[in-house]
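Only a single protein chain was left out; the remaining protein chains are all shown in position.
Then we have chain A:
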Amino acid sequence: MGKKFKLDVVTPDRVFFEEETDMVIVKTTEGDIGILYDHEPLVAPLRIGSMRVRMEDQTFKWAACSAGFLTVSGDHVTVVVDSAEWVDEIDMERALEAKRRAETRIQEGPEKGTDLVRARAALERAINRIKLREVR
């Protein structure tokens, strides 16, 4: 196990993760990147996707994240996202329901006053959750 750094993951409604780890993989708008100890200072926006944190026993713990951003400075890594949950916390029924809702909204189209951008983002989040839950 390599050297450790401090990882903070914060969302508007809780401090999601606040511990030391030696590796985290997040999905930026440019693709997945892995952060190890002593990474150069970096700021990058994150897409809806997954986050992997390497735990004490070398296994990765998976979490579903929505959009946010990442800052790396010194030995401190901060991930700010709109929402985050561990894969085993995902409420499958809620995600399916959200997916259905978003789909009908998109099908109804803009004439019903739907915010298409928002509906698409909601759909993407729901699909992300469902996929992660099924695979992991």
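Structural remarks
Everything that follows uses one rule, which is that a contact is a pair of C-beta atoms (placed from the backbone, for glycine too) under 8 Å apart; a residue touches a chain by one contact, two chains touch by 3 or more; residues count from 1.
Quick note on the criterion: contacts and distances are computed from a predicted model.
The protein name that UniProt records for the chain not on display, among "Aspartyl/glutamyl-tRNA(Asn/Gln) amidotransferase subunit C", "ABC transporter ATP-binding protein", "ATP synthase gamma chain" or "ABC transmembrane type-1 domain-containing protein", is "ATP synthase gamma chain". From the set A:Asp8, A:Glu85 or A:Glu124, the residue in touch with the chain omitted from the display is A:Asp8, counting the whole complex.
Here the missing chain is touched by one residue of A:Ile25, A:Val80, A:Leu96 or A:Ile130, and it is A:Val80. Although one chain is not drawn, its touching partners on chain A can still be listed: residues 8, 10-15, 28-30, 33, 40-45, 68-69, 71, 73, 78, 80, 82.
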